[in-house]
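I'd like to ask some things about the structure below.
One chain of protein is taken out of this complex; the other chains stay put.
Which chain is which? They are A and B, in the order written, and residues in each are numbered from 1.
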Amino acid sequence: MIKKLALHPDRLFSSNVNIRKVARSLYQVVKDLPILSPHGHTDPSWFSENKAFKNATDLLIKPDHYVFRMLYSQGIPLEDLGIQTAGDNKVEKDDRKIWHTFARHYYLYRGTPSRMWLDMVFSEVFGFDLVLCEKSADDYYDKINAALVTDAFKPRALFERFNIEVLSTTESPLNDLAHHLAINASGWRGRVISAYRPDPVIDPDFVGFVSAIRRFGEITNEDTSTFCGYLSAHRKRRDYFKSTGVTATDHGHPTAQTAYLDRQAIETLYATVISGLASPQEAELFRAHMLTEMAGMSIEDGLVMQLHPGVFRNHNQAIFERFGYDKGADIPVQTHFTEQLKPLLDKYGVNPNLTLILFTLDETSYARELAPLAGHYPCLRLGPPWWFNDSPEGMRRFRQQTTETAGFYNTVGFNDDTRAFLSIPARHDMARRMDCNWLAELVCEHRLDIDEAEELAIDLSYRLAKKVYKL
Amino acid sequence: MIKKLALHPDRLFSSNVNIRKVARSLYQVVKDLPILSPHGHTDPSWFSENKAFKNATDLLIKPDHYVFRMLYSQGIPLEDLGIQTAGDNKVEKDDRKIWHTFARHYYLYRGTPSRMWLDMVFSEVFGFDLVLCEKSADDYYDKINAALVTDAFKPRALFERFNIEVLSTTESPLNDLAHHLAINASGWRGRVISAYRPDPVIDPDFVGFVSAIRRFGEITNEDTSTFCGYLSAHRKRRDYFKSTGVTATDHGHPTAQTAYLDRQAIETLYATVISGLASPQEAELFRAHMLTEMAGMSIEDGLVMQLHPGVFRNHNQAIFERFGYDKGADIPVQTHFTEQLKPLLDKYGVNPNLTLILFTLDETSYARELAPLAGHYPCLRLGPPWWFNDSPEGMRRFRQQTTETAGFYNTVGFNDDTRAFLSIPARHDMARRMDCNWLAELVCEHRLDIDEAEELAIDLSYRLAKKVYKL
Partner (left out) sequence: MIKKLALHPDRLFSSNVNIRKVARSLYQVVKDLPILSPHGHTDPSWFSENKAFKNATDLLIKPDHYVFRMLYSQGIPLEDLGIQTAGDNKVEKDDRKIWHTFARHYYLYRGTPSRMWLDMVFSEVFGFDLVLCEKSADDYYDKINAALVTDAFKPRALFERFNIEVLSTTESPLNDLAHHLAINASGWRGRVISAYRPDPVIDPDFVGFVSAIRRFGEITNEDTSTFCGYLSAHRKRRDYFKSTGVTATDHGHPTAQTAYLDRQAIETLYATVISGLASPQEAELFRAHMLTEMAGMSIEDGLVMQLHPGVFRNHNQAIFERFGYDKGADIPVQTHFTEQLKPLLDKYGVNPNLTLILFTLDETSYARELAPLAGHYPCLRLGPPWWFNDSPEGMRRFRQQTTETAGFYNTVGFNDDTRAFLSIPARHDMARRMDCNWLAELVCEHRLDIDEAEELAIDLSYRLAKKVYKL
């Protein structure tokens, strides 16, 4: 007999009856608020083309590195999961077989957020009432595939059903945003915007950096062989992004290092980096300087700046060589904000037009550095628990470690940061539940009044994201 | 209608009924114990002169960087809060207007310890029963000001009402302690002592260091142009402090680095630092050496040594230039105790006459370094959660992360470290409640017996501070 799949209405709430009761009442206030998703990685073509998704494996396993990294960690080769290789290695083509492998190992996700998101997708999006296992694998696979070809499961229909008010994707400055323009022109009311992610033309360590700089010049009609032309290219491209509805930039750097070089020094450094010969130190210094330039441009054009530092990308050399980027092999490292942000803050930290949202994978910086920084500098805000920390325990630690010093109003609500489109409601639901539970704890320990908690629940679920991201 | 202000008798206790019941009973044992405040920054002239405080804004907002940093972080200029600038910038003079700004933004403190301290001051010290908000702002302002001019709200009367047994302030070696002498001579029974804080004559990076060294020589009649005379000046000044009732020294260094140079090396280094030309490395080495010298003198004279490392002071350059020190712009950094304390511990770590109390803003060192160090070295004790960590969650983490390795008896009870005099009872009350709650958790999980918990509650609230600080 296959086990029942039933989402408990009180899931994620404390089992303490007092807290649970308050959490439940707070959750009632926010559970149906529209979703603001100001930071993510869905594919805009889904919404411009509105084609049906291919099948369960293609939609739920292959693009989700949270899902396949766990299987890989227990010895299942990525090839067996249909992950496309760079070379001509043998990759499993039978998507049903891959689905079975996934189902057979579904127990590995016990206690992980992936399990809760997946169960919620299975239950609420597809209506399953038995859990995924080897025995139910075929039924799942067939029913999901059958649903996906129907109109109700096309991207725009799901977007509407999910009650998404704004969905942000993330694109390179070299992207023409054709899909976003098409969506805007289509008459469809869904709001899908991009974010300006200039890493490919700012990070000299990015594969293809030199040619990206050349292309950047062509697109903008600027002479990117000079630093002055390069800055103009950024300005033009930011304006272009902004003209399509974009409100934010996004910066994924190895560290939070910032710098501000004098004009001659940065021009010399720029000449080095676009020659493709920058040393690691020079590459770091260039990224550091450019964060400060980006802050300056944000002050000019009002785009909200997001910084995601502290990941060692593509840590597994063999996997990187065979499969490329984003294969679950990005591993966090220590991150130092206090010293590293100072050059940027010295230059722009007190400018009232700057908003800089900080994310971290190094939770030790929450109480020690991030909350004190955000609890002082007017330009700084704390992004929600990010990536590995986007989980019940991660959310709990975030609030426990930032609230007392930064308060609630120096945070920016939740963002899902995902490429797993179907999991968006599940992720926001998890965040709302965990925030309501945290507020309920404060209420039950008489550290916060219930009327304040209700106001805060809405702020954390909706209003702060709307305000800080200028949505 | 304005919301009621009512402090719940069980505030800060777990909402688990079993824990709450035990916490409540433990709290009954300690709630009325006298307050020992062996580390703080109140102004001794308050108690020597016993003049009335000026008004609500001057007493509760302007000196409290916890309070104004939050307002500043949300875009309210410090000038609008009446914070005095170094230059001639326009600063708000209307204290009632400042009070209104504060009241209007009181929601920003939700979930912060400042909110709980302020509410307790409003309720218990001034008797308010409606919360502070825009509508109640005038009533608050008027009633507080009216109270402050009465005898019952003069500093000595409040000191007595607060049941303070000992209050320690902190002074530079250059201070003549005139206020402390006046208090001692006044016949008033209140015990207000100082602590020897030699940073201005130990830290070459301190503004005015070179002239402070000269002045240090004049005061002590020692030749501070030689290292030998400089050490003698310390000895004399420590003796002087001690003669007024002082029992402790306090050292606020950027890092926990210690060192012990041979005589020739330190004499050469001293010559460099008093020339005002020390490099950052030399300044660090001098501070490091001097911590070891201070430990040596503590062994001689019995003064308890306190070390507070790990803060990047005056991080906001613009604010520092305009407003100076202590404007809420001090941001913690990582702190390394294991390696950095070794030179001092190699020299004096097993001397039974040394007591060195360690504080940190880097909570990662609690379980990893501080508890193992304090659970081994006879001279080491752990100070309470400090500064940003002086909060319910900070206190909880401190006990969770230190108790199992260091036990309770290598900690030193609470100290409030505050310049906000009126908040002292609120802060000690918070600490007592949180400690009682932690003990209650242990009792309810059968990790501690109730009779032991009662003894510990008194130890943590009173006896440990009395013993370790030699009060």
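One rule holds in what follows: contacts are C-beta pairs under 8 Å (C-beta built on N, C-alpha and C of every residue); 3 or more make two chains touch, one makes a residue touch a chain.
Just so it is clear, the model here is predicted, and its values are computed rather than measured.
Residue-wise, the contact with the chain that is not shown comes from A:Glu363, picked out of A:Asp64, A:Asp250 or A:Glu363. Of the candidate positions A:Tyr27, A:Tyr109, A:Phe408 or A:Trp438, contact with the unshown chain belongs to A:Tyr109. Residue B:Glu452 is the one among B:Asp94, B:Glu160, B:Asp176 or B:Glu452 that touches the chain missing from this view. Of the options B:Ile83, B:Met297, B:Leu442 or B:Leu464, the residue whose C-beta touches the omitted chain is B:Leu442.
One chain is missing from the display, and on subunit B it is touched by residues 16, 18-19, 336, 338-339, 342, 345-346, 349-350, 352, 364, 367-369, 371-378, 380, 400-401, 403-410, 441-442, 444-449, 451-452, 455-456.
Across the interface with the omitted chain, subunit A contributes residues 3, 7-8, 10-16, 69-70, 72-75, 107-113, 116, 312, 315-319, 328-334, 361-364, 388-389, 391-394.
The criterion applied here is as follows: only the chains that are shown with their structure count from here on.
Distance from the subunit A centre to the subunit B centre is 40 Å, each centre being the mean of its Cα atoms.
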